[in-house]
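Removed from the display is one protein chain of the complex; every other protein chain stays in position.
We just call them A, B and C in the order they show up, numbering each chain from 1.
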Amino acid sequence: MVFNEKKPIQPRSEIEQQKVLNRLKRIEGQVRGVQKMVEEDRYCIDILVQISAINSALKNTGFELLEKHMNHCVSHAIKTGNGEESIDELMKVMKQFSK
Amino acid sequence: MVFNEKKPIQPRSEIEQQKVLNRLKRIEGQVRGVQKMVEEDRYCIDILVQISAINSALKNTGFELLEKHMNHCVSHAIKTGNGEESIDELMKVMKQFSK
Amino acid sequence: MVFNEKKPIQPRSEIEQQKVLNRLKRIEGQVRGVQKMVEEDRYCIDILVQISAINSALKNTGFELLEKHMNHCVSHAIKTGNGEESIDELMKVMKQFSK
Partner (left out) sequence: MVFNEKKPIQPRSEIEQQKVLNRLKRIEGQVRGVQKMVEEDRYCIDILVQISAINSALKNTGFELLEKHMNHCVSHAIKTGNGEESIDELMKVMKQFSK
């Protein structure tokens, strides 16, 4: 996984960071829960219901990050004359995200 | 999490089970990877790209389970005169799944 | 648009057909409504809300057709030993449909 070394314009506060981490820890636990269901040969529909729930939890986590990104990084880019580039970058990830 | 104790009509083969478990283990690792990115205060767009990738991996895992479910449980229900009920159940989870 | 000349195993009843056509007529009207909003240079968010509404209406129409297809064509294929092929075909369209 190759990432550019860009950083958020404003570091996440400890509270923000912990909030996102808690969500992700719960999602990690849900994924392990589904593994257990597969090992116990649980009914497929019940497993699919859990996978849908994890998908929603991930999307909500993503939207939270997206909102913060717009309020900080994109807003800063717009105020400093780099709005178009930042919006272009945002649109690409939003299209991927809405699949 | 309340589940009815229904079981798949035909237990997953060891190979099938291992294949799904491997996918879920990878997804679990990806979720931990995103936690690390948040801890390292990585750029929001890079984190969102990873969340989208996890969403796709989860969807593909779901579709694999769905196909197996149709080929086994739903087919058996149809052959034994319980098709409508099984299809009704399937439609509910598919609507959730396509959100 | 190239279509194979396959037909539903059981023709839609007049009531079923009319129900789907009514939905599609409403959707057609909604699309024209959005055209009018664009011509009147309406606020982008209001237009996007309408486009989302059309998307949902289309998805619901699709799910209705999908359910009928499973109860008739797929069930018939399963009963006559062609289940796998019919389910394979169904999975392809479901993956497209859930994007």
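Convention: a contact is a pair of C-beta atoms (placed from the backbone, for glycine too) under 8 Å apart; a residue touches a chain by one contact, two chains touch by 3 or more.
Everything numeric in this text was worked out from a predicted model, so none of it was measured.
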Displayed chains in contact with the omitted chain are A, C
For subunit C, which positions touch the chain that isn't shown here? 1, 3-8, 11-12, 17, 20-21, 24-25, 27-28, 31-35, 37-39, 41-52, 54-56, 58-59, 61-62, 65-66, 68-69, 73, 89-90, 93, 96-97, 99
Positions on subunit A where the hidden chain makes contact: 59, 63, 66-67, 70-71, 74-75, 78-79, 83-84, 87-88, 90-91, 94-95, 97-98
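As a convention for this text, only the chains that are shown with their structure count from here on.
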Treating touching as the only link between chains, describe the layout with one word: line, ring, star, complete or other. line
Taking the mean of the C-alpha atoms as each chain's centre, how many Å separate subunit B from subunit C? 24
Where subunit A and subunit B are represented by their mean Cα positions, the distance between them in whole Å: 18
Among the residues of subunit A, which ones contact at least 2 other chains? 99
